[in-house]
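Got a structure for you, questions after.
Complex shown without one protein chain; remaining protein chains in place.
Going by the order they are written in, the chains are A, B and C; count residues from 1 in each one.
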Amino acid sequence: MLKVQNIIKDFGGLRVLDGVVFQVAEGAIFGLIGPNGAGKTTVFNIVSGLLQPTDGRVIFNGADITRLPPHAIAAQGISRTFQNIRIFGEMSLLENVLVGMHRLFSYSPAAMFFDLPKKRTEEKLLREKACDILSLVNLEDKADWAAKNLSYGGQRKLELARALATDPKLLLVDEPAAGMNPAETEELMDEIVQINRRGYTICVIEHDMKVIMGICGQIAVLNFGELIAEGSPEEVKRNPLVIEAYLGKEG
Amino acid sequence: MKLPGKALVLVTAIALFATASPAAEIRIGVAEALTGPVAKYGVPIRNGFALAAEEINAKGGIKGNKIELIIEDEQGKKEEAINVFKKFIFKDRTLAIFGPTLSNSAFAADPIANAQKTIVFGTSNTAEGITAIGPYVFRNSIAEADILPKVVGVAKKKLGLKKVAILYGNDDSFTKSGYDVFKRVVEQEKLQVLTTETFAKGDIDFSAQLTKIKNLNPDAIICSALVEEAANIILQARKLGMPERIRFIGGNGFNSAKLMEIAGKAAEGSISGSPWFLDDPSAKNQEFVRTYTAKFSIPPDQFAAQAYDALYIMAEGIKAAKLSGNLEKDRTALRNALAKVKNFKGVGGLFSFNENRDAAQKGRVLIIKKGKFSLYAE
Amino acid sequence: MGEFLASTWYTYNTLLYTIFVNGMLALSIYLTLACGQLSLGNAAFMGMGAYTAAILTMKAGAPFGIALIAGGALPALVALIIGIPTLRLSGVYLAMATLGFGEVVRVAFLNMSITGGSLGLNGVPAKTEFWHLLLVMGILIYFFVKLKSSRFGRALEAINEDETAASVMGIRTTLFKVWAFAAGAFIAGVAGGLNAHFTFFVSPREYGFEFAVDILTFAILGGTQTFWGPIVGSTILTLLPELLRFMGPYRLALNGLILLFVVIYLPNGIVSRDTFKKKADRG
Partner (left out) sequence: MEPETAFSAIGEDLICIGRVTVFLQQFANALALGSVYALFAIGFTLIFGVLEIITLAHGTIFMVGAFAGLLAVTKLHLGLGPAILTAMLAAGTLGWVIDLVAVRPLRKRSFHHLAPMIATIGCATFITSIAQGLFGAEAYRFPFDFVPATSYTLGPVQLTLLQLIIIAISFAFMVIIIVLLHKTKWGKAVRAVAENRRTAALLGIPVDRVYQITSFTAGALGGAAGILTGINFNTIHAFMGGPMLHRGIAVVILGGMGDIRGALLGGLILGFSEIMSVAYISSDFRDAVSFGLLFLILLLKPAGIFGRTGERKV
C-alpha cells in the first residue's frame, strides 16, 4: 500500500535520512522503530508532505505522492498524529474531530450563508459521526470541552480520533505512548489494535520496541538515518545490528 | 517641568469658555486642529481668534454683546471636523463657525454647515473650490493663484530670470495647488523649466533633488512647500554648494518667521508673496505683532494674522446685521451682511469679499533681507 | 423632547456612522487575523473602495449599491492577486508585503488623474444613510455567526491554531488564507465606499500606514477570539477621543494611557472567550 523508496533527506549539509526503503502492506500494523534522533519523525513528515525529500519517492496505492502538498496527501487517504501533541486547544473536542472531517464536507459558502438544507443535513450527519468517533476513544462525554482542558492522555486520544475523522486508508501514529504510564500505554495499544480491526492500515513510530512488539506484524528499524533491519518482530529482535545499535543500549 | 502649569492654564481656559455664558453672548464656533501634526497651523489660528475676541470684548463687545468663542479640536481629520461642525450647529447652536484648518477637512465639513444655512468662515483653506461648496462658505485666506503670478512676474523682471527649476510637495493639496499655479505662470512668463522635482510630506532629506537641480544650473528655484520643508530645502541647497545667485521663490508657505529661524542666513534673498508679513511696519500690524508675541510668547505667523483679521471681519458683519434672537433667521441675516463687508482695514491691509465670498485682497511681493521680510514690490 | 432628540441625532450621527465604518474595518482585518495572518493593507483596500465607489457615483452616475459592490470587488481582486504569492508562506510575511503594497497604492492615488492626485476627490454625493450601515453591519454579523459554526469557520480557526496540523487534516490552508484576505479586502472596500459618501471627500492621505495600524488596534484591543471583539474595540476607540474632549490638548495622551492599560490588563482583548463563558456561568 505504501512504498517508501530510497528516501534521502539533508538538513543544511547534515544527512538525516540516507536511502530509507520500506513497504507497508494493506491492513497491517507496521512499526517504525529506532532510538531518539534516528529520523523516524522525518520519515512521517516526508510521507505526510510536510517536508520534501532531497531524493527518493513515496508511492501510495500505486500513485507517486512525493511532492504533493499536505492537504493533497490527506485527500489521498493518509492521516497522522504528532509526537508533540498538536490538537486545536481552543476548539472543542467535537470541533477538533469536525476539522478532521473537513474533506468529507462539500457544502458551498452560499449554502453556509443561506443556511440551505444541504448544509444543515451535512452538518447534522457529520456531527453525529464525529460523536461516534469520539466514543471510539471514550471521549464522547467531553465533546464540548475545550481541547486544551483535557488530560495529556485524553489529548493523545483526541488526536487519534481527529486523525481517524479524516477517514484515512493509512494512519501514521507518532509515538503514541510518549509520556504515558504503562497502564495508559496498554490501553492505547489496545485501541490501536481495535482501530486496525476496523480496516485501517496503521504505521506506528515508537522508540521503545517492547511497547509495540506485541501488536506489529512487521517492523523496520532506523538508526542514524539508515534502515538497519526489517522483518517480523522476532526477526528484528534477533538481528545483531539491532541489538548492538539499539536493544543493547536499552539493556 | 512646564507641563502641569501649562496644562492647568489650558484646562481653566477651556472651563472658562464652557461655563461663562450669560445671555447676550454671540456664540461662534472655532474648529481647528489643536492636536496632531496639523496643530502647528491650528494653534496659531486659535491664538489669533482668542486675541481678537479678547480685544473686542475688552472694548465692550459688539453693540454691547460679547463674543463667546467655543473652541474644539478637529485633529486635522475629516470625520472629526464633521463631528465638531455638527456639535456647533445642532448642540452649541453657534451663530457661525470658523475653520477647519485643512482644505481637506473643509471639503468634508463645509457642506454640512452650508446645508444647515450656517456661515462657515475659513481662514486657512486655500484649495480651489472651497467657496463653491455653497453660499454660506466664506474665506479670507487668499489663494496661491492670487499671489504667485505677481511674485514670479516681479522676480523675473528684477532678476532677469530665464531658466528655473521647480520643486514641490506632491502629496499635499496646498503645495500641489501652489505648483499648479506656478506651472501656469511659468508658461505665461515663458520661463524655461529645467526640471520639476517633488518631495513628500514629512521628508527631511532633499539632497537628491537639489543635487540634480544644482547640476542643471537654473537662475532660480521655484518652490511650493510649507515652511518647515521650505526652510530645510533652502538650507540644504546652500550646504550642497548651491550659489546664492540662485534664488528661491515661493508663495504663502514661505511666510513665517520659522523660515529664518530654521534656514538662518541661507534664507537671505528668498522671494515670496502674501498680503500680510511679520515685519510690515504699519502701526496696526506692529500693535498686533506686539500684543500677540506678549500673549503667546511666539511671534504670529500668517495663520494667526488671518484668523485675527477674520474675527474682526466677522464682527463687521455682525454689526451690520439685524439680529433678532431667532438663530435660523440670524444666521441668514449675518450671511447677507457678511457678504457685503468691503474695505475692512486689517493687519493684512484692505480686505473685501468678492462675489464668490473669496478674499479680494492685494498680495505683496516680499524678500528676505537681513533676517526680516521686507517689501520687494507692492 | 422631539427637537432635543433630533438635534442630538444630527449632532452625533456622523460619529455613529464612523463607529459602524470602523467596525467593518475591524471585521475586515479580523478575517485575516482569524487565520493567523497579519494584514497591514486594509487601509489601502479601504482607500481603493472609497475611490472606486466615489468615482462611480460622481463620474458615471452609478447607483449607490452598484458603486459599493464595485468598491468591494476591486480591492478583493487585487487581494487575490497579491495574496497568492505571499500567503503561501506562513508567518508575518503578509504583514510585510502589505506594508509595501499600501505604499504603492498611496503613490498610485497620488499620481492618477482620475483620483484627483493629491487634491483628492471632493463633492462626493451624500448617499450613505444610516440604514445602509445597519444593513451592511447586519449582514456582516449574520455572516460571521454562520461562519463560526460552519466548515469554513472551523478551517480558519484550525489554521490559526496550528497551520501544519490543519494542512494534515486536508485543509487547503493557502486557499483559505487567500480567500479570507480577499474577503477582508472586500469588506474594507465597502466600508471605504460608505465612508466616502458621508464625508464627501476622498484623499490619498487618509489611507496610509497609520490608519492601517489603527485598524489593527481596533481588532487587537477588542480581542480576536470572537468577531464581537473587533466590533467592541473599534467602537471604544472611535468614541474615546470624543469622550476625552474635556482633556483639551492632552486628550491623546490619556487615549494612549487607556490603550496601554487595557492591553496590559486584558491582553486577550476586551472581549475574549472567557467573557462569554463567565456570562454563561452567571446565567
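Just so it is clear, a contact is a pair of C-beta atoms (placed from the backbone, for glycine too) under 8 Å apart; a residue touches a chain by one contact, two chains touch by 3 or more.
Worth saying up front: this structure is predicted, and the values here are computed from it rather than measured.
Of the listed residues C:Arg106, C:Lys146, C:Lys177 or C:His197, the one in contact with the hidden chain in the full complex is C:Arg106.
Among the residues B:Gly60, B:Gly129 or B:Gly202, only B:Gly202 touches the chain that is left out of the figure. When the missing chain is restored to the complex, the residue among C:Leu27, C:Ala97, C:Ala158 or C:Val271 that touches it is C:Ala97. As for the chain not pictured, it touches chain B at residues 2-3, 6-7, 35-40, 42-43, 170, 193-195, 197-200, 202-205, 207-209, 211-212, 215-217, 228, 231-232, 235-236, 239-241, 258, 261-262, 264-265. Residues of chain C in touch with the missing chain: 38, 85-86, 89-93, 96-97, 99-101, 103-104, 106-108, 110-111, 164, 209-210, 213, 216-217, 220-221, 223-224, 249-253, 255-261, 263-264, 267-269.
Everything below uses one rule, namely that only the chains that are shown with their structure count from here on.
Closest to the protein's overall CA centre, chain by chain, comes C. Averaged Cα coordinates give chain B a centre that lies 35 Å from the centre of chain C. Taking each chain's centre as the mean of its C-alpha atoms, chain A lies 40 Å from chain C. For the pair chain A and chain B, the distance between mean C-alpha positions equals 73 Å. The multi-chain contact residues of chain C, meaning those touching 2 or more other chains, do not exist; every residue touches at most one other chain.
Of all residues in chain A, none touches two or more other chains. Only residues 142-143, 146-147, 149-152, 154-155, 157-158, 161-162, 164-173, 225, 273 of chain C touch chain A when the two sit together in their complex. Taken in their complex, chain B has these residues touching chain C: 7, 10-11, 14, 34-36, 72-73, 75, 78-80, 82-83, 86-87, 89-91, 104, 107-108, 111, 127, 129, 133, 170-173, 175-177. Across the interface of their complex, chain B is touched by residues 7-8, 10-15, 18, 106, 110, 117-120, 122-123, 126, 199-201, 203-206, 241-242, 245-246, 248-252 of chain C.
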